[in-house]
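See structure below.
What you see is the complex with one protein chain gone and the rest in place.
The block that comes next holds subunit A.
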Amino acid sequence: MKRMVVSMSNIFYSIQRYFVVFWRYLRLALQVRLAYRASFFAEFSINVLSAVSSLLFIEFLYANIPAVAGWSHDEALVILASYFIIQSISWLFLMSGMWRFDYMLRIGSFDRMLVRPMHPLALIGFSEIQPETVVDFSLALFLLGRYVFLYSFPPVWIIILYILFLFFGVVILLSFLVILRTINFKTINTWSISIFVQDISNFGRYPRQIFQGKLFRFLAATILPVVFMGAVPAEIFLGKVDWWYVVFGFLTAAVFFLSARFLWNRALKSYSSASS
């Protein structure tokens, strides 16, 4: 019992420590952005535009048809919001750094991340923080707020389950990315992995019912688990909880996380670093 208390306090200490370091990196990223004023405004505007275009797509779609796979316009916006939250958190912590991972391997700046007293993945993610992801996140909160305002506030247990599944969504997406990115240790120069992950995760913004046929339904919940990157959390938020998917989401998150950890550690052992 005492040992458990000690290990729990260690975990909390680590989490706190990583947040402190993250905060320091975030401030550096902001300072770099502000050093180039024009670039700051450009990045910000582009992020707003791309978020708005995702929103417009749904608006145009629902101007033509009343429902897609049983989802109304307002419900579809909740999927988009959940998708945005999962994406923006993933981008903030790891994805933008991973976007340049092959470059880090090629020029050898990854070496530095292996000698510092922190997890190399955290250092990869923190070194390329894009503060602009706050745009998607704010839009997502606005969309959720809109739904609650128009309909009703979900019960507390739903909120808790929803947050938990947003977290699972982030875990699944990032594990998926890390698993594919370990290929880079062998191939070094394969930038398209990040694009592939982005393309696949794009499916996260649609209802899971759009997948036709047993094979694709199965794929979308297992090997390419896109349903957990938007649709399933949204169902929970809307109170349409499918317990089968809740159990499955928990298992998928665990399996993906453990495989990512295993494959990453194994890949590090064969890492041969850039030349001398």
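Just so it is clear, contacts are C-beta pairs under 8 Å (C-beta built on N, C-alpha and C of every residue); 3 or more make two chains touch, one makes a residue touch a chain; residues count from 1.
Heads up, the rule we're going with is that contacts and distances are computed from a predicted model.
A.B. asks: UniProt name of the unshown chain, from "ABC transporter domain-containing protein", "Xanthine dehydrogenase family protein subunit M", "Raffinose/stachyose/melibiose transport system permease protein" or "Membrane-anchored protein"?
C.D. replies: The correct option from "ABC transporter domain-containing protein", "Xanthine dehydrogenase family protein subunit M", "Raffinose/stachyose/melibiose transport system permease protein" or "Membrane-anchored protein" is "ABC transporter domain-containing protein", the UniProt name of the unshown chain.
A.B. asks: Which one touches the absent chain: A:Val5, A:Ala38, A:Ala63 or A:Val115?
C.D. replies: The missing chain is touched by A:Val115.
A.B. asks: Just name the one of A:Val6, A:Val20 or A:Leu258 that touches the chain not displayed here.
C.D. replies: A:Val20
A.B. asks: Just one of A:Val32, A:Ile210 or A:Val247 touches the chain that is missing; which is it?
C.D. replies: Of the candidates A:Val32, A:Ile210 or A:Val247, A:Val32 is in touch with the missing chain.
A.B. asks: Residue by residue, what part of subunit A touches the chain that was omitted?
C.D. replies: Its contact residues with the unshown chain are 17, 20-21, 24-25, 28, 31-32, 35-36, 108-109, 111-112, 114-118, 268-273, 276.
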